[in-house]
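Note that this complex is displayed minus one protein chain, with the remaining chains in position.
Here is chain A:
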Amino acid sequence: MNGEYSLDTTEGMAASGDPPTNNAVDDYDAEEALERQREEENKIKIKLKSFEGGVYECGLTAAKMSVMVANMLDALQETDLTKIATREPIPLQNDAVTNKALEKIVEWVDHHWDDPPIDPDFDDEKERRNEELSHWDKQFIDIADQGELFDIIAAANFMDIKGLVEVGAKHICNKIKGKSCTEVREMLKIHNDFTPEEEAAIHKENEWIYAKD
């Protein structure tokens, strides 16, 4: 009798004492497992096809940074991920997605695939906006050919890759910053289609901006 009784109590204690520690470990484990799964998935290569017909290979997790590609893959409801790799390349039907642009995009997502995803609830939008570009991003986006740069931004926007659009937008803004209107026009090769009167009026309105410099 005595032995049975004591057995019961130990069991009860174990049952009541364990769960909280278990949960914490589970959370941590789940996170790590997710991390490992992402890593595994990235080893699977899928093919993306540009508008011009060029096919580029890219890790699955990296490709999923494009919300558009992720949605398309979700729609396939493929349980066996390795099968995705054997499919036809995913066509990207927008003329911004040129061979060069897609090559650059694949380069970018392959570098950034393990970035933590942007969480709108916790990240301070304002803070993220003011953040400087990383050294790698700066070198990546510093492209002499303007058309190519805009192609990349337009293509990234089409593929819905928030991070890359952000990098491009920031880069352009950095270039514009502190320049007068004539300098901006020259840099971005914008055709001036104002009449002289209009231009004078606009200049007068915005004089104060340059007054301090």
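Operating definition for what follows: a contact is a pair of C-beta atoms (placed from the backbone, for glycine too) under 8 Å apart; a residue touches a chain by one contact, two chains touch by 3 or more; residues count from 1.
Definition applied: contacts and distances are computed from a predicted model.
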Name the omitted chain as UniProt records it, choosing among "TBC1 domain family member 14", "Spindle pole body component", "F-box domain-containing protein" or "GTP-binding protein RAB5". "F-box domain-containing protein"
Where the missing chain touches chain A, by residue: 51-52, 68, 71-72, 75-77, 88, 91, 93-96, 126, 129, 146-147, 150-151, 153-154, 157-158, 160, 165-166, 168-170, 172-173, 176-181, 183-185, 188-194, 199, 202-203, 206, 208-209, 211-212
